[in-house]
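The complex appears here minus one protein chain, its other protein chains still in place.
Up next, chain A:
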Amino acid sequence: MNRRQAIQRVAMIIGGSVIGANLFLEGCTRSASKDVETLFEQSNVDLLNELADAILPRTSTPGAKDANVGAFIPVMIRDCYTSVDQKAFVEGLSTVDEVAQKEFNKKFAELTPEERLQFVNRLDKQAKDFQKEKKEKEKAREQDRANQNESSTNRQNQNANKVNDLDEFPNHFFTMLKQLTLTGFFTSEVGMTQALRYVKIPGKFDGAYPYKKGDRAFA
(Lines give C-alpha, C1' and ligand atoms only; values in the text may rest on other atoms or scores of the structure.)
Protein backbone atom coordinates (compact mmCIF):
# COMPACT_ATOMS: atom_id res chain seq x y z
CA MET A 1 0.00 0.00 0.00
CA ASN A 2 1.46 3.37 -0.91
CA ARG A 3 1.15 6.36 1.29
CA ARG A 4 -1.66 8.00 -0.61
CA GLN A 5 -3.77 4.87 -0.26
CA ALA A 6 -2.86 4.70 3.39
CA ILE A 7 -4.12 8.18 3.98
CA GLN A 8 -7.37 7.49 2.19
CA ARG A 9 -7.75 4.44 4.34
CA VAL A 10 -7.43 6.52 7.50
CA ALA A 11 -10.08 8.84 6.19
CA MET A 12 -12.37 5.88 5.69
CA ILE A 13 -11.77 4.41 9.09
CA ILE A 14 -12.80 7.56 10.87
CA GLY A 15 -15.63 8.30 8.51
CA GLY A 16 -14.23 11.57 7.32
CA SER A 17 -16.19 13.82 9.64
CA VAL A 18 -14.24 16.85 10.72
CA ILE A 19 -15.58 19.36 13.17
CA GLY A 20 -12.65 21.75 13.09
CA ALA A 21 -14.72 24.87 13.41
CA ASN A 22 -12.80 28.07 12.95
CA LEU A 23 -13.60 29.47 16.32
CA PHE A 24 -12.20 32.83 15.55
CA LEU A 25 -14.83 33.39 12.89
CA GLU A 26 -17.46 33.32 15.60
CA GLY A 27 -15.26 35.70 17.51
CA CYS A 28 -15.35 38.26 14.76
CA THR A 29 -19.09 38.63 14.63
CA ARG A 30 -19.38 40.13 18.09
CA SER A 31 -21.52 43.23 18.24
CA ALA A 32 -19.46 46.36 18.19
CA SER A 33 -20.54 49.73 19.36
CA LYS A 34 -22.39 51.89 16.87
CA ASP A 35 -19.50 54.33 16.64
CA VAL A 36 -17.15 51.64 15.47
CA GLU A 37 -19.66 50.51 12.88
CA THR A 38 -19.44 53.96 11.28
CA LEU A 39 -15.85 53.14 10.33
CA PHE A 40 -17.22 50.65 7.82
CA GLU A 41 -19.17 53.36 5.96
CA GLN A 42 -17.70 53.89 2.53
CA SER A 43 -16.86 57.55 3.25
CA ASN A 44 -14.73 56.50 6.21
CA VAL A 45 -13.11 53.61 4.37
CA ASP A 46 -12.22 56.11 1.63
CA LEU A 47 -10.82 58.59 4.14
CA LEU A 48 -8.80 55.85 5.85
CA ASN A 49 -7.41 54.82 2.48
CA GLU A 50 -6.38 58.43 1.76
CA LEU A 51 -4.77 58.84 5.18
CA ALA A 52 -2.99 55.49 4.96
CA ASP A 53 -1.79 56.42 1.50
CA ALA A 54 -0.27 59.61 2.87
CA ILE A 55 1.72 57.44 5.30
CA LEU A 56 2.67 54.87 2.65
CA PRO A 57 2.07 56.50 -0.76
CA ARG A 58 2.48 54.86 -4.12
CA THR A 59 5.98 55.41 -5.46
CA SER A 60 7.59 53.10 -7.99
CA THR A 61 5.85 50.46 -5.87
CA PRO A 62 2.20 50.31 -4.77
CA GLY A 63 0.97 52.23 -1.75
CA ALA A 64 -1.48 51.67 1.09
CA LYS A 65 -4.51 52.62 -0.98
CA ASP A 66 -3.53 50.07 -3.61
CA ALA A 67 -3.64 47.49 -0.83
CA ASN A 68 -7.05 48.75 0.33
CA VAL A 69 -5.78 49.26 3.85
CA GLY A 70 -8.84 51.44 4.48
CA ALA A 71 -11.03 48.34 4.51
CA PHE A 72 -8.69 46.42 6.82
CA ILE A 73 -8.42 49.06 9.54
CA PRO A 74 -12.10 49.04 10.66
CA VAL A 75 -12.03 45.24 11.03
CA MET A 76 -9.03 45.47 13.32
CA ILE A 77 -10.39 48.39 15.35
CA ARG A 78 -13.67 46.56 15.86
CA ASP A 79 -12.26 43.13 16.72
CA CYS A 80 -8.88 43.70 18.30
CA TYR A 81 -8.94 47.04 20.13
CA THR A 82 -10.27 47.94 23.55
CA SER A 83 -13.33 50.13 23.84
CA VAL A 84 -11.15 52.96 25.09
CA ASP A 85 -8.98 52.79 21.98
CA GLN A 86 -12.01 52.36 19.73
CA LYS A 87 -13.45 55.58 21.07
CA ALA A 88 -10.17 57.42 20.64
CA PHE A 89 -9.85 56.18 17.09
CA VAL A 90 -13.36 57.12 16.00
CA GLU A 91 -12.99 60.57 17.58
CA GLY A 92 -9.58 61.11 16.07
CA LEU A 93 -10.76 60.22 12.62
CA SER A 94 -13.76 62.52 12.91
CA THR A 95 -11.50 65.53 13.49
CA VAL A 96 -9.30 64.97 10.41
CA ASP A 97 -11.37 67.04 8.03
CA GLU A 98 -11.89 69.80 10.61
CA VAL A 99 -8.17 70.12 11.16
CA ALA A 100 -7.50 70.07 7.42
CA GLN A 101 -10.16 72.70 6.94
CA LYS A 102 -8.64 74.90 9.61
CA GLU A 103 -5.13 74.53 8.33
CA PHE A 104 -5.52 74.36 4.56
CA ASN A 105 -9.08 75.49 4.03
CA LYS A 106 -10.07 72.24 2.39
CA LYS A 107 -10.92 68.66 3.26
CA PHE A 108 -8.15 66.11 3.68
CA ALA A 109 -9.04 64.33 0.42
CA GLU A 110 -8.58 67.61 -1.43
CA LEU A 111 -5.05 68.27 -0.17
CA THR A 112 -2.09 68.06 -2.53
CA PRO A 113 0.43 65.24 -1.94
CA GLU A 114 2.81 67.76 -0.29
CA GLU A 115 0.08 69.05 2.02
CA ARG A 116 -0.92 65.52 2.94
CA LEU A 117 2.63 64.66 3.83
CA GLN A 118 2.88 67.80 5.95
CA PHE A 119 -0.40 66.89 7.62
CA VAL A 120 0.52 63.32 8.57
CA ASN A 121 4.06 64.26 9.55
CA ARG A 122 2.74 66.76 12.08
CA LEU A 123 0.24 64.21 13.39
CA ASP A 124 3.06 61.68 13.65
CA LYS A 125 5.08 64.01 15.86
CA GLN A 126 2.06 64.83 18.02
CA ALA A 127 1.30 61.15 18.38
CA LYS A 128 4.85 60.33 19.43
CA ASP A 129 4.75 62.96 22.19
CA PHE A 130 1.34 61.73 23.26
CA GLN A 131 2.50 58.11 23.46
CA LYS A 132 5.54 59.10 25.47
CA GLU A 133 3.33 60.87 27.96
CA LYS A 134 0.98 57.89 28.11
CA LYS A 135 3.87 55.61 28.92
CA GLU A 136 4.97 57.89 31.75
CA LYS A 137 1.45 58.04 33.15
CA GLU A 138 1.15 54.28 33.05
CA LYS A 139 4.49 53.85 34.72
CA ALA A 140 3.54 56.23 37.50
CA ARG A 141 0.26 54.46 38.05
CA GLU A 142 1.90 51.06 38.10
CA GLN A 143 4.29 52.34 40.72
CA ASP A 144 1.34 53.59 42.76
CA ARG A 145 -0.35 50.24 42.54
CA ALA A 146 2.78 48.32 43.36
CA ASN A 147 3.13 50.39 46.51
CA GLN A 148 -0.46 49.68 47.46
CA ASN A 149 -0.33 45.98 46.66
CA GLU A 150 3.00 45.11 48.07
CA SER A 151 1.54 42.45 50.30
CA SER A 152 -0.73 41.00 47.64
CA THR A 153 -0.02 37.34 47.00
CA ASN A 154 -1.93 37.41 43.78
CA ARG A 155 0.59 39.29 41.69
CA GLN A 156 1.32 36.47 39.30
CA ASN A 157 -2.29 36.14 38.32
CA GLN A 158 -2.57 39.86 37.76
CA ASN A 159 0.35 39.69 35.38
CA ALA A 160 -1.34 36.91 33.47
CA ASN A 161 -4.49 38.90 32.81
CA LYS A 162 -4.48 42.30 31.21
CA VAL A 163 -5.90 45.16 33.17
CA ASN A 164 -9.49 46.09 32.63
CA ASP A 165 -10.42 48.07 29.51
CA LEU A 166 -11.66 51.03 31.48
CA ASP A 167 -8.37 51.41 33.30
CA GLU A 168 -6.48 52.13 30.13
CA PHE A 169 -5.12 55.37 28.86
CA PRO A 170 -6.10 55.47 25.19
CA ASN A 171 -3.56 55.35 22.41
CA HIS A 172 -3.28 58.29 20.08
CA PHE A 173 -5.50 58.00 17.03
CA PHE A 174 -2.58 58.44 14.68
CA THR A 175 -0.43 55.86 16.44
CA MET A 176 -3.14 53.27 15.85
CA LEU A 177 -3.67 54.46 12.29
CA LYS A 178 0.02 54.23 11.48
CA GLN A 179 0.52 50.84 13.05
CA LEU A 180 -2.51 49.42 11.28
CA THR A 181 -1.41 51.01 8.01
CA LEU A 182 1.98 49.31 8.28
CA THR A 183 0.50 45.97 9.33
CA GLY A 184 -2.26 46.18 6.78
CA PHE A 185 0.10 47.06 3.96
CA PHE A 186 2.90 44.63 4.67
CA THR A 187 0.51 41.70 5.22
CA SER A 188 -1.64 42.47 2.17
CA GLU A 189 -1.30 40.63 -1.11
CA VAL A 190 -0.22 43.84 -2.82
CA GLY A 191 2.30 44.68 -0.11
CA MET A 192 3.77 41.21 0.16
CA THR A 193 3.92 40.33 -3.52
CA GLN A 194 4.33 43.69 -5.30
CA ALA A 195 6.11 45.94 -2.80
CA LEU A 196 8.16 43.22 -1.10
CA ARG A 197 9.35 39.99 -2.68
CA TYR A 198 7.29 36.95 -1.73
CA VAL A 199 8.20 33.37 -2.53
CA LYS A 200 5.52 31.15 -1.06
CA ILE A 201 7.45 27.92 -1.58
CA PRO A 202 11.17 28.74 -1.68
CA GLY A 203 12.15 25.10 -2.22
CA LYS A 204 15.72 25.71 -1.04
CA PHE A 205 17.82 27.68 1.40
CA ASP A 206 20.71 29.96 0.51
CA GLY A 207 22.30 31.66 3.49
CA ALA A 208 24.69 33.73 1.37
CA TYR A 209 22.28 34.97 -1.23
CA PRO A 210 23.67 37.88 -3.22
CA TYR A 211 22.27 41.30 -2.35
CA LYS A 212 22.80 44.70 -3.88
CA LYS A 213 21.52 48.02 -2.57
CA GLY A 214 18.01 48.64 -3.81
CA ASP A 215 16.96 44.99 -3.96
CA ARG A 216 13.74 44.60 -2.08
CA ALA A 217 13.34 42.59 1.09
CA PHE A 218 11.60 39.23 1.18
CA ALA A 219 8.21 39.22 2.83
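Details
Convention: a residue touches a chain if its C-beta (ideal position, glycine included) is under 8 Å from a C-beta of that chain, and two chains touch if they have at least 3 such contacts; residues count from 1.
One rule holds in what follows: contacts and distances are computed from a predicted model.
Within the choices "Spore maturation protein A", "Succinate dehydrogenase, hydrophobic membrane anchor protein", "Phosphate transport system permease protein PstA" or "GMC family oxidoreductase", the name that UniProt assigns to the complex's undisplayed chain is "GMC family oxidoreductase".
When you scan A:T112, A:N149 or A:T187 for touch with the missing chain, the hit is A:T187. Interface with the hidden chain, as seen from chain A, comprises residues 1-3, 6-7, 9-11, 13-14, 16-24, 26-28, 30, 54-61, 63, 72, 75-76, 79-82, 117, 120-121, 124, 156-157, 159-162, 178, 182-184, 187-189, 192, 195-196, 199-218.
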